[in-house]
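Notes follow once the structure below has been shown.
For this view, one protein chain was removed and the others were kept in their places.
Every chain is named by a letter (A, B and C) in the order it is written, and numbering of its residues begins at 1.
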Amino acid sequence: MTILLTHGDREYLRDPGEELQTDLGVLTVPEDVEPGDTLFTHLDEEFTVRRLRGPDLFHHFERTGAPMLPRDIGLVVGETGVSAGDRVLDAGTGTGVLAGYLGRIGADVVTFERKADFAEVARENIEMADVADRVDVRTGDITEEVDELGEFDVLTLDTPDAAEVVAHTPELLADGGSLGVYAPFVESARDVEMAAREANLDNIRTMETIQREMDFDDRGTRPTTTGVGHTGYLTFARNV
Amino acid sequence: MTILLTHGDREYLRDPGEELQTDLGVLTVPEDVEPGDTLFTHLDEEFTVRRLRGPDLFHHFERTGAPMLPRDIGLVVGETGVSAGDRVLDAGTGTGVLAGYLGRIGADVVTFERKADFAEVARENIEMADVADRVDVRTGDITEEVDELGEFDVLTLDTPDAAEVVAHTPELLADGGSLGVYAPFVESARDVEMAAREANLDNIRTMETIQREMDFDDRGTRPTTTGVGHTGYLTFARNV
Amino acid sequence: MTILLTHGDREYLRDPGEELQTDLGVLTVPEDVEPGDTLFTHLDEEFTVRRLRGPDLFHHFERTGAPMLPRDIGLVVGETGVSAGDRVLDAGTGTGVLAGYLGRIGADVVTFERKADFAEVARENIEMADVADRVDVRTGDITEEVDELGEFDVLTLDTPDAAEVVAHTPELLADGGSLGVYAPFVESARDVEMAAREANLDNIRTMETIQREMDFDDRGTRPTTTGVGHTGYLTFARNV
Partner (left out) sequence: MTILLTHGDREYLRDPGEELQTDLGVLTVPEDVEPGDTLFTHLDEEFTVRRLRGPDLFHHFERTGAPMLPRDIGLVVGETGVSAGDRVLDAGTGTGVLAGYLGRIGADVVTFERKADFAEVARENIEMADVADRVDVRTGDITEEVDELGEFDVLTLDTPDAAEVVAHTPELLADGGSLGVYAPFVESARDVEMAAREANLDNIRTMETIQREMDFDDRGTRPTTTGVGHTGYLTFARNV
């Protein structure tokens, strides 16, 4: 289990047994380290041991592209209702933040990444998130294996060819199972929605999410003037 | 475990051993019923057995007020990173949809509801969601018990006096733990943000979320002209 | 000049010399009626004379389709900077609200409407707005007359084939002149933007506008929960 060593604003990722060398001195993480422990360097500087939480995955995972934001991961979880014990099929692993979150929720995840080097990074990230036993990162193209994958409770997609996979949703999802697709462009979102209609899924809807941070200061309250940008469209549907 | 009996668009909630009487005939749910089973009424009409998923909780829970939407629940999960095994303290149980979702994610939830009759309904809902072993619905006022509750990984609040509870966040949250507060009004959101600043929490931000459903038809694509309304402000922070 | 006769919440449109018959009695509008006058029915009920203002056009014009909202008209005026004395070319007259507003601003407007019956209604509306001397409603297809129209300060379009007209912008607009196009769908907005780029226009941008009404009540402040829908995309550019 990778842990965070924190000192003020500083955060370092280390596994048990590893060493931390900084200007604050050197320390070795004990094999039996526990979140909440306090460790000291040879210069007697104090570090606190913290367990990685979801948002830490987003910040500390090695990136192979723009990872899905915690907000969009949350919307996928909320709308599909992923729960512990669910079987989830995911494609477009990328950095692996969505798969890591789903594993931490207790779901059993099979996730496909086409690029072997990206898949390798994702595997290391998943290891760091301590959910390697729940998240199986497979190198390959999900569209080529659709027939042998079996049945899942939830299908999550973040790939350019998502619409093609959506066409197979009825075979891939258990009765009552949910689909969640992330698409960056209007055109790809439209293709996904149309594929979902074609596949006779139920409760199909494509949402756009605009978030704005509020600015509270002494003069008053308003949304931040800088704005919060678009991330992507999310299409949801159920197999009922 | 409560299951859904479905026939076309119809859905009925039943526990094992219970009877379903409709114009399609009568059937008794076997004690060993499993999701995916097919049952027949005495008129030979077919019903499919389905497990309740997150969105089903939202639709089938008995309501004691406006429940938090799956979208907002998802945002809370995504931004706080709730995971299986987390200890969550929740106040403002209401209908219990948030607590039910968190229980399904594998978290151990203590949730406070001031009104005894609301708490009783919430307990029945939690039972229906099959997470009574993980979700402890307590009747009472969280502000009166703050000192004896211990330490949690996540604190979620949806109560008018949330700002008062936020002041106690440093005692209630473990190092690295997350706070998520739902506030319907600008003024209450401001109070919460100010309380979080006063409590020296980190990474404090209050978000407003606007969602719009896309309308894809033969003429073209556009956001729906009907609009999607405001639900509430969400304030997040961490105890680091 | 058509005027409004108001009594409490009631409003009636009448021209000088016309009669008003309601349950409050009968009155004849004097030929020399002026805004601010008070008139009495034969039952001695009082009516106030009011001049029509912009928003009244929106409410009292006879409609031949969904008229452009005051908000979108305003955005066109603000971004193109239409001013008194400007020569404006408009296509897709429809109900004539945009043309009526522009005439009231003092611009000289030539507006094209393909359907003869719609054009006739628009002419009556423009008459009612008292700007018939400034707004020339022509029945016909602007694309067929592009070569003989001369040069304008502003070009405003709200037609399905707007992109085709945009291609002629450099011939139609004076140096420094502005284009404003309303398109209901993403696809048509994209076509317009692409045509503007192809025509080498400057400062091209397509905006989407989301408006929300604020709800101020005793409990607090928030955006209305009902939402304010999408109207259309607005593309602006200049010929510089």
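Note that in this section contacts are C-beta pairs under 8 Å (C-beta built on N, C-alpha and C of every residue); 3 or more make two chains touch, one makes a residue touch a chain.
Quick caveat: nothing in here was measured; it's all calculated off a predicted structure.
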{"item": "Chains still shown that are in contact with the chain withheld from the display", "value": "A, C"}
{"item": "Full-complex contact with the absent chain, from B:A122, B:I210 or B:V240", "value": "B:I210"}
{"item": "Residue of C:L43, C:A66 or C:M214 touching the missing chain in the full complex", "value": "C:M214"}
{"item": "Footprint left on subunit A by the chain that the document does not show", "value": "184-188, 208, 210, 212, 219-232"}
{"item": "Interface with the unshown chain - residue positions in subunit C", "value": "4, 6, 35-36, 48, 50-51, 53-57, 69-84, 101, 104-106, 153, 174-178, 186, 189-190, 193-194, 205-214, 216, 221, 223, 228, 233, 238, 240"}
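Following the convention adopted for this analysis, only the chains that are shown with their structure count from here on.
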{"item": "Where subunit A touches two or more other chains, by residue", "value": "186, 210"}
